[in-house]
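All protein chains but one are shown in place.
Right after this comes chain A.
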């Protein structure tokens, strides 16, 4: 059992580090984890849940605003939604999503329709990818705990 726990802990450590090295996450995610303790054991999951709900809602708003079949493109609405998504991705440490929002905002301000459409597609892919990767990370945590181990603190620096 000890061998299994050690293996899982190693996997968890390596996977966490890879998420930071591949820029899926940044320091703000580390700060988020510091706010979780025995008194609030699901805090990170709760906040991430809010973030992914935000992504769904805001991406839907942007898609509607970029729909040319309904009339002129509403770049103001797109810009407002991008601004919100940039804020919430920054708050949870979703580094790639936040970076995309920066480019997206520039395309909105330039009223570049093709650029906006491309960014929207990329943002959709990125948040879904992040969601899958974080789910994998939380599953590893669960396996460690179920095996009787402790989830290791991972030093990113």
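Everything that follows uses one rule, which is that contacts are C-beta pairs under 8 Å (C-beta built on N, C-alpha and C of every residue); 3 or more make two chains touch, one makes a residue touch a chain; residues count from 1.
Note that in this section contacts and distances are computed from a predicted model.
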Complex member absent from the view - protein name from UniProt, among "Protein slowmo homolog 1", "AP complex subunit beta", "Two-component response regulator ARR22-like" or "Septin": "Two-component response regulator ARR22-like"
Hidden-chain contact residue, picked from the options A:5, A:47 or A:99: A:47
Hidden-chain contact residue, picked from the options A:17, A:35 or A:145: A:35
Sole contact to the chain not displayed, among A:84, A:103 or A:122: A:84
Where the unshown chain meets chain A, residue by residue: 28, 31-32, 34-35, 40, 43, 46-47, 50-51, 54, 84, 87-88, 90-92
